[in-house]
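Okay, here's the structure, questions in a sec.
Of the protein chains in this complex, one is absent; all others appear in place.
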Amino acid sequence: MVDLKVKVHNLEFKNPITLASGTCGFAREMADFFDPAIVGGFFLKGSTLKNRDGNEYPRMAETPSGMLNAVGLQNKGIDYFIENIYPEIKDYDTQLIINVNGSTVEDYIALTEKVNELDKIRGIELNISCPNVKEGGMAFGVSCPGAEMVTREVRKVYDKTLIVKLSPNVTDISEIARAVEGQGADAVSLVNTFLGMAIDAETRKPKLSTITGGLSGPAIKPIALRMVWQVANAVKIPVVGMGGIMNAADAIEFMLAGASVVQIGTAVFKDPTLPVQIINELEDYMLRHKVQSVNDLIGELQI
Amino acid sequence: MVDLKVKVHNLEFKNPITLASGTCGFAREMADFFDPAIVGGFFLKGSTLKNRDGNEYPRMAETPSGMLNAVGLQNKGIDYFIENIYPEIKDYDTQLIINVNGSTVEDYIALTEKVNELDKIRGIELNISCPNVKEGGMAFGVSCPGAEMVTREVRKVYDKTLIVKLSPNVTDISEIARAVEGQGADAVSLVNTFLGMAIDAETRKPKLSTITGGLSGPAIKPIALRMVWQVANAVKIPVVGMGGIMNAADAIEFMLAGASVVQIGTAVFKDPTLPVQIINELEDYMLRHKVQSVNDLIGELQI
Amino acid sequence: MRKFKRMAKKFVADFVVVDNKPLNATNFLIKARSNSVLPTILPGQFVNVEINDAKEIFLRRPFSVFEVDYNQNTISMIVKILGRGSKKLTEIEAGCNISLVYPLGKSFTYPAATDKVLLIGGGSGVAPMLFLAKESGLDKTQVDILLGARTKEDHIDVESYSKYANLHYATEDGSLGEKGFVTQHSVFVNDLNKYDKIYACGPDGMMRAIAKVAKAADVFCEVSLENLMACGFGVCLCCIEPTNKGNLCVCTDGPVFNINELKW
Partner (left out) sequence: MRKFKRMAKKFVADFVVVDNKPLNATNFLIKARSNSVLPTILPGQFVNVEINDAKEIFLRRPFSVFEVDYNQNTISMIVKILGRGSKKLTEIEAGCNISLVYPLGKSFTYPAATDKVLLIGGGSGVAPMLFLAKESGLDKTQVDILLGARTKEDHIDVESYSKYANLHYATEDGSLGEKGFVTQHSVFVNDLNKYDKIYACGPDGMMRAIAKVAKAADVFCEVSLENLMACGFGVCLCCIEPTNKGNLCVCTDGPVFNINELKW
């Protein structure tokens, strides 16, 4: 038997295969397909303080080996989550991490304080990298001062595991990672989507209502992998890696590059049972390669 | 008949379909497949002052809808070009633009001065965005001061058309575009490749000798298109667009986003005659949409 | 091997294509068999289909269920060639595997035993309407089906459904049935109030036109909406439709909506 357990700060994951925020709903939707206890954890859909309708239709466009989305953080607000969703999912035997989003630092703080009360949510993923909202979102995540400020203020009110989710739309992502590490982040997760665009040549119009949107899927994998590797070499805190993971080999590559835990995002749209398959294949790989613990894969790129 | 002619500063292109630097050799190689006079122009392989051996093998890795390369500007140096290659290609009835690369500003200046003497090279593409060299290259292209400095110094010694090729590996590409515009660039071209990485999960080694390399191909198209659109909205000088163009629809999308001329790069590896097909399909599109001149497509995105 | 403990409400599985036959120039009937027993699948629900071996097609494509055979474990769908994915799908050969996510979405509200109903289908929207006609349990006298298409050639042959319903046709060029849009057809124009329920599936424009008249006439009316979907099971929030309850997902809160919910 191989040992799949891995820790990110205080958070114990039964295995390193988790689901990315915005692509696994509030975990319930995935429970229609598989037992949530199988996977390492769920990074729940991005929540905001108040209800958000999100952007107008159309919100997505298919691209070569990927897709653009312009959802814009549609959600019913944190109170709705606490009252209506949390009770239903809180006893899932897996890690539930909430993805929090604000337009202002005050939003982030208020949200975090509410989330702090939830027993079964042992960590937050601070999203300072959403490219699909007009205010806040990525604006914080693309500069060191912005990223530092949000991290510092949230850190003051939160003492469970704080994971800061980084934007790839920057010149030097390891600089931002170091900045949030300096402000007390317990881990970083990367990457969020790349700002992209699609046009319909026939109608000469943008394909998304918002003109630009976030690119995800295998298309971005080479860039995401490079960033995980750079960041893992730049910080001491654990790295949660994602971006285009479609199979166990991809997941292993991210771990070799330095990710302790990986998130499966867009791939579940193609196959919602994929995370389960990846766990099985990861076990097979470890048996075949005589790797005892997943910890022996993390950052073990041979160069 | 439709009018395909388009101008970038003083450079007249008989049509907007050109070939990207590093993917069309020195045009001769493409002449094995089609008459070079058919296309708008060739952006010749990146040249340096002295001979460069480039990076070690392996230099490429296939990725979903794209590829990574780590060529590292292998070329025999500008003198070899002037003596042995230029005479052979100088009478091609099309625009020949040379792509110049330096490790230092002095390199760029020396190179430009030599190129200035070549009658049939009416423009240079200043590559400040190569991700595959240890010194110079992208280092200049990812900060405004760096980009400004090279542009300013080269501008002093060059009065034909100066196109500056931008790196997409930045937080705000329109800022860099404005910076080089401010220093007298006649046009900008974008995007160069994205810094990416590939790992072989079985051997646990990087797939490239240099660990990281440049990502190109359709995978990057949505990001490249977004950047062209942002830059076209930020500067007054013409924009030369590229990144994953595989067919006429892609080329048209870049023009709608604001590119006056487009470059076909990686796609020619799949089909070296593609630029010719794209010109034909562009004509068809214009006839079908009753577009008289390509100039009526440039920047004509309907929003 | 980790055991896959199914939570058993939705599934992903490879089916084997047992039949793929052209219904006319652009519509194909594809029937696929599962190895496992099928869950209940109702009219209006859909499946999300992976397109095999197609370069540059990344996501699945949604198609309404047209027929379910619980003895044979087969699901059928009518696929109209629209773009690259549907084209490729219609080229699949019997014997090939095809991956489906199923069953997805909410079904139409079943009519009451005494209801008189009008089913309106346009384009590939016929599929769920025929499915509903068959499954409704109503007598043929209670069910009218109105099908709209551009020309006679665009209609697919549904004569076998005349045992479940009275068939009416509208074509834009008058080559079959009455000339004009479905909303100009006599059963729609004259007799709307004799129906207890109207169900419709088809292009957006048609749905809106029907909804407008039905709303004015205050008749119960459900429409099935098409929409760009990334996941099909409610996690991506790409497939929204603005409603009285805010933006709802067409894939889970729909694709069937009561017109009174919609902001049309």
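Should a chain be cited, it is by its letter among A, B and C, assigned in written order, with residues numbered from 1 in that chain.
Methods note: contacts are C-beta pairs under 8 Å (C-beta built on N, C-alpha and C of every residue); 3 or more make two chains touch, one makes a residue touch a chain.
Because the structure is predicted, anything quoted here is derived from the model rather than measured.
Partner chains of the missing chain, restricted to those shown and counted over the full complex, are B, C. When the whole complex is considered, the residue among B:E29, B:E106 or B:D159 that touches the unshown chain is B:E29.
Touching the chain that is not shown, out of B:P64, B:P206 or B:G258: B:P64 (per the contact rule at the top). Screening B:N84, B:N116, B:N280 or B:Q302 against the full complex identifies B:N280 as the residue touching the chain left out. Although one chain is not shown, part of chain B still touches it, namely residues 22-25, 29-35, 38, 45, 51, 53-54, 57-67, 69, 71, 74, 217, 266, 268-273, 276, 279-280, 283.
Listed by residue number, the positions of chain C touching the unshown chain are 53-55.
In this text, only the chains that are shown with their structure count from here on.
On a Cα centroid basis, the chain most remote from chain C in this structure is B.
With centres set at the average Cα position, the gap from chain A to chain C is 35 Å.
Chain B and chain C have Cα centroids lying 48 Å from one another. In chain C, the residues touching two or more other chains are 56.
Counting partner chains per residue, chain A shows two or more touched chains at residues 63-66, 217.
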